[in-house]
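Before anything else, here's the structure in question.
With one protein chain removed, the remaining protein chains of the complex are shown where they sit.
Chains here go by letter, A, B and C, matching the order in which they are written, and residues are numbered from 1 within each.
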């Protein structure tokens, strides 16, 4: 998973599958077999908030979506919970599965991320923890 | 105030008067001119909780009292608020002014502080702060 | 279930508001007890008249209301600390109101207070991984909602800045506000970018402070002429599918809600009070960031989506306009002590409805509405009438 020699640790287990020769990583979500609503992250209890039934199954989400809004945060969020770079971009990404999700948006130029444009899932380091491990997370990145 | 060369800072301003050639330090409290109730520390708003009137005046409390209960705490209190030595003794001291107060009890032997015995006010260092200053507080100590 | 409007009438008998700002030497209970003393004096009552107390705060640790009340009186009454993020104060008011309406008590204290952590507002109302990912309410999530709002309505950065200018102008006449100096459109547009499109002067400052209200039945009022009636006090929580930036929740693409959280709180308040948006004379809006005042006015039903900025430009929301909004300067001037904000709004409405607002007094205010919302999410709407 990556070219560095550093140990890489996911920000949270169970959020995505690793890439394979046949394709890149995929986010793991839940889909309701009753109403069709889609959730990310996967709901471990299998409970559909929309139709109030125990009807969720695990699915792999589409690795592509459309950026429907983006902001660039230029000061560290309060509380000391965030250890990633500042500024950073994050926004809303609409997946064809019928799900809007919140995600960091990674791009060479944060100031020209195209709203309405296509984006693709990537797994990238967010920060290095005190033990020197790279903490990995999902992000979306604009594609041409 | 003491023989050391270190800077000494009270734990909280306004809790006691410094000693003079005519006598030792005294705690500063409030006394109700209406009902006679006595409070420590001094109530800055002058409000008597007992008779619900703005009738408090500042008084100097008696520097002697009787120890009515004592415990020896053998583990640091939770929360990181306390920086003094452990174990430490503290207890209830009844002053002749008609006030029971909570105070640390300082003694050479914490395990043989006499309950029911007389005690006297002293101002002593509680801990050293990160700037190397001695943080001073009031305590009572048994007298023969 | 009974209808609340079948229960007895409930009044605000007295209000107490401290100076809001940063006070390093004071603790939260110093603000809280000061607000209580003031509210009691305003109601011409003593502590022994209070039969129960609800105390709103967010960051004060355990038993915070008791700490303030310990400076006023110890009478054994039920004291319950309430936490509902930026609606903590309104939640205290709502509980006090329900207790009196239902005749459980006759005289109840509602308190809101906060000594704010310094810097932007930390929030634990997110999953740990969301916080670690930088999805934070102040101000990233509000920025995202603003991006969408501007695209859908054509509202400009300058429109946003006009909210700040209006509120800071009002705040200059509020001796309790943290900031009492007006700012210009240029000042706002030149302030540093925090999260596109929100600049520093689009975002409310924090503050320490407290506000209190003595709530009672009609027969306990010492002065009927200065009393203000609670016509509605409503709080709602998240509605399925609603995009709730304050809670880091994106809207459902497949199942958008028929009625969002804010609209739901407004509907309920109008229903119970019997008033509609057309009856409201004065509004304390929720300008935690200035765009939220604009979309708030729309969602509260005062105009259609996208119209608020135009009405603002036309002066409708000014002190001398048809519908003055944030007459005390709003969060933008007062500052935002989370637990106190909701009751701070109530203090301003009561002052205006009593015709006691001095330099910032609006004309013929008879019905007032206050709105706040926050992490959870929650949305609170209070309607007061003289």
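By definition in this document, contacts are C-beta pairs under 8 Å (C-beta built on N, C-alpha and C of every residue); 3 or more make two chains touch, one makes a residue touch a chain.
As the structure is a computational prediction, the values presented were derived from the model and not from experiment.
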Among shown chains, those touching the left-out chain: A, B, C
Contact partner of the left-out chain, one of C:46, C:78 or C:274: C:78
Among C:110, C:231 or C:264, the residue in touch with the chain that has been omitted: C:264
Chain A residues that touch the omitted chain in the full complex: 43, 45, 47, 49, 52
Chain B, residues in touch with the chain not shown (by the definition above): 11-12, 15, 35-38, 41, 49-50, 68-75, 77-84, 88, 90-92, 94, 98-102, 104, 115, 126, 135, 137
Touch list for chain C against the chain that is not drawn: 1-2, 4, 27, 51, 53, 58, 60-64, 66-67, 69-70, 73-85, 91, 94-95, 98-99, 102-106, 123-125, 127-128, 234-242, 247, 259, 261, 264, 338, 374-378
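The rule is short, and it goes like this: only the chains that are shown with their structure count from here on.
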Between chain A and chain C, centroid-to-centroid distance (C-alpha), Å: 34
Between chain A and chain B, centroid-to-centroid distance (C-alpha), Å: 57
